[in-house]
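Left out: one protein chain. Kept in place: all the others.
Should a chain be cited, it is by its letter among A and B, assigned in written order, with residues numbered from 1 in that chain.
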Amino acid sequence: MKFIHEDFLLHTRRAARLYHQYAEAEPIFDYHCHLSPRDIAANRQFKDLFEIWLEGDHYKWRAMRANGVEERYCTGAAKPFEKFQAWAATVPHTLRNPLYHWTHLELKRYFGIDELLDEESAARIWKKAGERLATPEFSAQGILKRFKVAALCTTDDPTDSLEHHHALAASGFPTRVLPTFRPDKALAVHQPAHFNTWLKRLEEAADTEIPDLAHMLEALQARHEYFHAQGCRLSDHGLAQCYSDFCTLKTASAIFARARRGRAASPAEQGQFGAFMMLFFGRLDADKGWTKQLHLGALRNTNARLLSQLGPDTGFDSIGDYPQGAALAAYLDTLERERALPKTIIYNINPADNYVLGTMIGNFPGDGIPAKVQMGSGWWFLDQKEGMEWQLNALSNLGLLSRFIGMVTDSRSFMSYPRHEYFRRVLCNLIGGDVERGELPDDETLLGPMIRNICFANARQYLAVPGVWSQEEARKAPAHPAQRAVSRR
Amino acid sequence: MKFIHEDFLLHTRRAARLYHQYAEAEPIFDYHCHLSPRDIAANRQFKDLFEIWLEGDHYKWRAMRANGVEERYCTGAAKPFEKFQAWAATVPHTLRNPLYHWTHLELKRYFGIDELLDEESAARIWKKAGERLATPEFSAQGILKRFKVAALCTTDDPTDSLEHHHALAASGFPTRVLPTFRPDKALAVHQPAHFNTWLKRLEEAADTEIPDLAHMLEALQARHEYFHAQGCRLSDHGLAQCYSDFCTLKTASAIFARARRGRAASPAEQGQFGAFMMLFFGRLDADKGWTKQLHLGALRNTNARLLSQLGPDTGFDSIGDYPQGAALAAYLDTLERERALPKTIIYNINPADNYVLGTMIGNFPGDGIPAKVQMGSGWWFLDQKEGMEWQLNALSNLGLLSRFIGMVTDSRSFMSYPRHEYFRRVLCNLIGGDVERGELPDDETLLGPMIRNICFANARQYLAVPGVWSQEEARKAPAHPAQRAVSRR
Partner (left out) sequence: MKFIHEDFLLHTRRAARLYHQYAEAEPIFDYHCHLSPRDIAANRQFKDLFEIWLEGDHYKWRAMRANGVEERYCTGAAKPFEKFQAWAATVPHTLRNPLYHWTHLELKRYFGIDELLDEESAARIWKKAGERLATPEFSAQGILKRFKVAALCTTDDPTDSLEHHHALAASGFPTRVLPTFRPDKALAVHQPAHFNTWLKRLEEAADTEIPDLAHMLEALQARHEYFHAQGCRLSDHGLAQCYSDFCTLKTASAIFARARRGRAASPAEQGQFGAFMMLFFGRLDADKGWTKQLHLGALRNTNARLLSQLGPDTGFDSIGDYPQGAALAAYLDTLERERALPKTIIYNINPADNYVLGTMIGNFPGDGIPAKVQMGSGWWFLDQKEGMEWQLNALSNLGLLSRFIGMVTDSRSFMSYPRHEYFRRVLCNLIGGDVERGELPDDETLLGPMIRNICFANARQYLAVPGVWSQEEARKAPAHPAQRAVSRR
């Protein structure tokens, strides 16, 4: 039998039935990814498997390095096909790693390839995939259509012009491509050189001067409004831990002023400043009805030597073991006390914290909003079968799985859309297994809709983004320019 | 097939056999719960499913809130049947949550109801259950009899008069209803208003004045003796972490004095005071041969806004991620050095700590007392299949499962007694599965007694409470008044 077959990962008859009946056909709402809006707007055509598959994939680089492959074949100067060969030679060494599943699922779904990738098959697969990549079906937009991506949210700096989002909205391209407001750089008072460079960009984007914190807040609010007008309904933050050492505007302003003059904030000061800013961002999101995403717990840039050579996001990050509970509670509670807690999705990187976060989400209900604080799907190193199962089980045992808004690719690659299929198979496999063991009622009128909702409808209803809408079509939101473009279709 | 059937949760033939042969018929020793002694003594009759099932159940409130139900249907002003309807409508959304199992197991065991609860079946089930609740079989005492509860230990403040326990002992009611000494309020020097209010009650209960720490210690010791005389043999403490910053009587006295005058202790001072008091309580328990329970790691009252509206224990607590190992070791060791370490049960709320605590219990053996320090059964958020299995597996791998004293309901509701059944099914399912896979010998002379012991006999022997006794009928303990009452039967 082929490795990737119809019932891959579906280990019981019920699991297979539930998947094929309820999950398979659902559209995709990829509400968190790192795709390039430029590539989508330009409808990029990929030259070869290197461009679409290896170009920026630090998962693969890590595996290759662990396999003893030299850097020149990962991020270095080797030729595209050489790099592909090095990857192909590594693949058989990734048995039991999610890369082994993803690789073959992607080859199958994009190119209909059933062969296992290895050194020997590399050239054949390179050629066959290359031919298909040359067709319009495999342009950036073609791929989104092919995988029924109803909407996707990219990840963008507040200083971004969003020109590509604007162009896409105007173009009538049916997949909603919406920005996400990710202001991590606004917290970097401990790195004044970076901070001031970024402030310059913010000044330009907001067409203002930023001599002090008050003006930065104004500029950020203006950008938040601009993003909103472009259809943005999500923000995102990458934090080792939540900041919880809240301080006054006066204190934060003094820290800002020093950083503005080039003096790095101490860790304690940066903590205060971060706490101040995160409250500010929370209020902005709550005010506009956005959803805030918190990506908690990564330990980044651990290898200074290779960081200085290769830059960030090149495969030298890992899972941190920071305490999360008390600080996260303090952050959410502080906003809740002012009734300024937005809808929030907490992504967890350390499986040891699943139960901590799975209980935290239950502490902040929103009158009438089901599962207002969500436990995000398995993130980064947890975006694999074991990690997904842990997340699904924790959420099931501690909260309401039925209200889960489901999967995101979180990917930089247009080859990652089968991750949604992968997730849905894992989900249906768990539920089908429970039914087989009698731990869930054998009743598809109960289980079918739940599965469908987790695949798509819950995210749609919860996020209520322009063009995908609901929550009563987002309470008839005023038609912003970009939204007009969206609804013109 | 009915959802709750004879072999529910028993996935192999051996599991089913072991459960029905060895576990099912054992009586219950519910040595930790939060039932109301007043309700038992008054032999309360419950008017409807709301009173017996929803009245104080923060698990259900959390699920309802997560389902978007308004507070008015949880703790608010809605009518009992409206609240029940809101709960019924939430039930289908709890698929894969333990509430889904508990709900239907309880409906089946109490009322013989096989229907799944949902909006449509709500009225029928309300009516049918209501009829049965009107019968004497469903009074508080009737229920305890029905579920073969040999003994239960409530949770009581040292200032409690224990009048209901006394009345019950005098009444000849066959289930032993014994108090547990839970002096958490004695540590609250950081909340002087609460602390002094409570001290006033302690003064009255102990019929003394408490101008200083020495007098508080005397009063507590007197109450400890009074509890002992009423058949109490367990204490209990709810702590985020163990206190381990031990201090002298002089330091503790100074902290007490300031709190007595209304000045709140700093966190550091409260830590010292807590450490001092916990050693004091340890000595009291060791001296009397009691068992100390430590409930470690909860992160409580995270939502200040709703706490101020609804009070504590209403569903806004979660799992903390505090370091536990070193402080717990320091606490146990300090008592051990003075040979004042009582039998101790450590309940763990964070599954990430199971292995830390599962090894800790092995460090403090008691000459001749098997498993003198116990790892408590799955607690609170862990009181479900996955959580129980983790606890059982950790204990099995790191210690002696055969010496485990088993399950408690830890519940405020008279509807929770099937939790013992649930636990026993999980236990037998694990063991039966091991046998099927050849990982345990297929020998019921080995496995049967082990299961029976975990269900009842181990707890009896370990706790040795009046009227249930053993450890050679608790070494022929002198007959206290309450114990006389008990043994009069």
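By definition in this document, a contact is a pair of C-beta atoms (placed from the backbone, for glycine too) under 8 Å apart; a residue touches a chain by one contact, two chains touch by 3 or more.
Note that this is a predicted model, so its numbers are computed, not measured.
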item: Sole contact to the chain not displayed, among A:Gly142, A:Pro174 or A:Gly320; value: A:Gly320
item: Options B:Leu279, B:Met360, B:Val408 or B:Val468, residue touching the unrepresented chain; value: B:Met360
item: Among B:Val177, B:Leu234 or B:Ala371, the residue in touch with the chain that has been omitted; value: B:Ala371
item: Listed residues A:Gln45, A:Gln191 or A:Asn303, member touching the removed chain; value: A:Asn303
item: Residue among A:Asn43, A:Asn97, A:Thr208 or A:Gln471 that touches the chain left out of view; value: A:Asn97
item: Residues of subunit A (touch criterion as defined above) contacting the omitted chain; value: 1, 3, 5, 7-9, 11, 62-63, 65-68, 70-71, 92-98, 100-101, 116, 299, 302-305, 315-323, 350-352, 381-382, 384-387
item: Subunit B, residues in touch with the chain not shown (by the definition above); value: 323-326, 329, 332-333, 336-337, 339, 352-353, 355-356, 358-371, 393, 396-403, 431, 434, 437-441, 443, 446-447, 450
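Heads up, the rule we're going with is that only the chains that are shown with their structure count from here on.
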item: Chain centre separation in whole Å, for subunit B relative to subunit A (CA means); value: 41
